[in-house]
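All protein chains but one are shown in place.
Per-chain numbering from 1; labels A and B assigned in written order.
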Amino acid sequence: MKKLLLALASTAAVIGFASAAAAQEKAKVCFVYVGSKTDGGWTQAHDIGRLELEKALGDKIETQFLESVPEGPDAERAIERLARSGCGLIFTTSFGFMDATIKIAQKFPDVKFEHATGYKTAPNVATYNSRFYEGRYIQGVIAAKMSEKGVAGYIASFPIPEVVMGINSFVIGARSINPDFKIKVVWANTWFDPGKEADAAKALVDQGVDILTQHTDTTAPMQVAAERGIKAFGQASDMIAAGPKTQLTAIVDTWGAYYIKRTQAFLDGKWETTSSWDGLKDGILTMAPYTNMPDDVKKLAEDTEAKIKSGELKPFTGPLKKQDGSEWLAAGASSDDGTLLGMNFYVEGVDDQLPK
Amino acid sequence: MGIVEAILLSVITAATPLVLAALGELVTERSGVLNLGVEGMMVMGAVCAFAATQITGSPYLGILAGIVCGAVFSQLFAFLTLTLVANQVATGLALTLLGLGVSGMLGEGFLGMQGIKLQPIAIPLLSDIPVIGPLLFRQDIIFYLSIALVAGVHWFLFKSRAGLKLRAVGDSHASAHALGVNVIRTRYLAVMFGGACAGLAGAQLSLVYTPQWVENMSAGRGWIALALVVFSSWRPWRLVAGGYLFGAVSISQLHAQAFGLGIPSQLLSSLPYLATIIVLILISHNRRTTLINTPASLGKPFVPDR
Partner (left out) sequence: MRIELEKRAKISTLFSILSPFIAFLLMIVFGGIMFALLGKNPVTALYSFFVEPLSEVWSLHELAIKAAPLILIAVGLSVCFRSNNWNIGAEGQFIMGAIAGSILPVVFYDWQSPLVLPLMMLMGMLGGALFAAIPAFLKAHMNTNEILTSLMLVYVAQLFLDWLVRGPWRNPGGMNFPETRTFAANAILPEMIASGRTHWGFAFAIIAAILVWFMMRYTLKGFEISVLGQSERAGRFAGFSSRRMIWFSMLLSGALAGLAGISEVSGAIQQLRPVISPGYGFTAIIVAFLGRLNPLGIIAAGLVLALTYLGGEAAQLSLGVSDKVTRVFQGLLLFFVLSCDTLIHYRIRLVWYRFTASDLDGSR
């Protein structure tokens, strides 16, 4: 007890200097997370990026973050708190933070903001996103090669363009190999509920799919696939540990490269508003090792990846039809980014309907 | 394995934690205490079970740890509401808040670790019966426990002397006290049983349902369990019916989606909740039977006169 009192007394003295200590030389780069930084999915991927940033530029910057920030007025407060606490560059890492970011950016014109996966920019607000669909295309190609029944199951979270785009890209990839390939979609209506994700996975397997892919955050579907002896793809992080004999590959979010690039620009005074949408070639997403597949499939997957990186292959290239059979892209034509970013329709081969 | 059996298997896994947590809460409420902290106790059970399994390598020790954790954690609630007669509703909600926080802290070191799944135990002979065998007799021990506990609680409440005392405490603590029953002690034990069951339900989540630990992995199941107690009108077997009804509708809606029926997924997802409401309306029209089974002292504080 005596020790504790001493500690209390000494720290009371320290607090007086706390404010003075805050005004130091290092630039502050801050992050707003929608989930917990150890959620094993979306937010953790961003936090790994933040740690890479610290590692790369730690002598010039320090980082701070607020986690589990709900979207809405809480987000506005959290972002403002960071702006007021001296952050020079703030990354807001959820689509739902878009309007809050824009509002606070107007109040703090000297602070730079970067908003993930949105579409609104301002003189001091840039946006960034990752072409996850490139990875989905490769997964589709692998699925079509590996599936005996020609049907894959897709556990989806919410019908937003990002997810719809992924479903379509997967189907297009698969149909480039097997034109009759089909997928079944189950909307879990959650990003994060291991039980529900597992139930969705079981339902799909019970209905006869022999490949699973997911756009939700936990490894529960991978575990189900392992148990049922089928193959599956990981999401957001390398989930090989959950299915050493199950995972074919995974789309791994690697934001670190982007964070380092932008922070460097910020330190050099060269930061500008951009809307960047990087892909495999920029290293913002990477494919986990191709495992549990024959060598020829692995080779095909690697070739596909190389072609996407070189720009030779663009997943959304005609001839492509929409789900209802109407023409979408003529042979050789590629979709523009605007259509993709607002994607609200399925291509042929998806066994599901989107809410209108 | 046919599709119906496959669905039923998923239903059993999904319903077991609901039934277990609700059963514990049923006993707690029968003693007159309303503990809204089920979600918090459940998630504590999940993290303890997972951690103990990882450390010892034995999921059975994990189950034990889950039960103990839930029971111990519930005593915090018991001390506040029974000894200090703090408000039960608010204390229960605070317990949930605390449970989510503490489990998150405890579980930090266990994130991303590969779980050890509790293996099923086939019961000789019975497990060879077609259809029923694989469904009911090739299950893990937690499922068997859940059914045994329901039967046990039913017997205890309605056939045993101690159960009669517990119900007396829940119906009228003043009369029970006058008859010499130790109201506070009974309630402490009932709350502890509720915590143990919620802890066991949590263990099912992190050892059977999805053998892993992630924060908030109970994802609202504690609340559903609370609603199921009401659904059951505080009767154990009805609770099983409610839990399995809820589980069955939840699983079926996923199948309906995979089937590609083209109904908005939000409507399908809301079916389990709507179904529970409708069935409750159908079975609760008789005011008298509902009243007889509702613990009359539920939520009311008790301080013995001295």
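As a convention for this text, a residue touches a chain if its C-beta (ideal position, glycine included) is under 8 Å from a C-beta of that chain, and two chains touch if they have at least 3 such contacts.
What you are looking at is a predicted structure, and each value in this text was computed from that prediction instead of being measured.
Student: Of the residues B:6, B:256 or B:280, which one touches the chain left out of the display?
Tutor: That would be B:280, which touches the missing chain.
Student: Among A:44, A:124 or A:189, which residue is in touch with the absent chain?
Tutor: Final answer for the missing-chain contact: A:189.
Student: Taking the entire complex into account, which one of A:123, A:289 or A:342 touches the absent chain?
Tutor: If we include the chain that is not displayed, A:342 is the one touching it.
Student: Since one chain isn't shown, list which residues of chain A touch it in the complete complex.
Tutor: 4, 7-8, 11-12, 14-15, 18, 36-38, 64-68, 70-74, 76-78, 80-82, 84-85, 95-96, 99, 119, 158-161, 189, 341-344, 355-356
Student: With the missing chain put back, which residues of chain B would touch it? List them for me.
Tutor: 76, 80, 83-87, 89-91, 93-95, 97-102, 104-105, 108, 180-182, 185, 215, 223, 226-227, 230-231, 264, 266-267, 269-270, 273-274, 276-277, 280-281, 284-287, 290, 303, 306
Following the convention adopted for this analysis, only the chains that are shown with their structure count from here on.
Student: State, to the nearest whole Å, the distance from the C-alpha centre of chain A to the C-alpha centre of chain B.
Tutor: Distance between chain centres, rounded to whole Å: 35 Å.
Student: Which part of chain B faces chain A closely enough to touch in the complex?
Tutor: My answer: residues 3, 6-7, 9-10, 14, 104, 108, 111-112, 114-115, 117, 205, 209-212, 214-217, 219, 221, 250-251, 254-255, 257-260, 262, 264-266, 269.
Student: Inside the complex, what are the residues of chain A that reach chain B?
Tutor: Those residues of chain A that touch chain B are 36, 38-40, 153, 159, 184-187, 189-190, 192-200, 202-204, 206-207, 218-220, 223, 227, 241-242, 351-353, 355.
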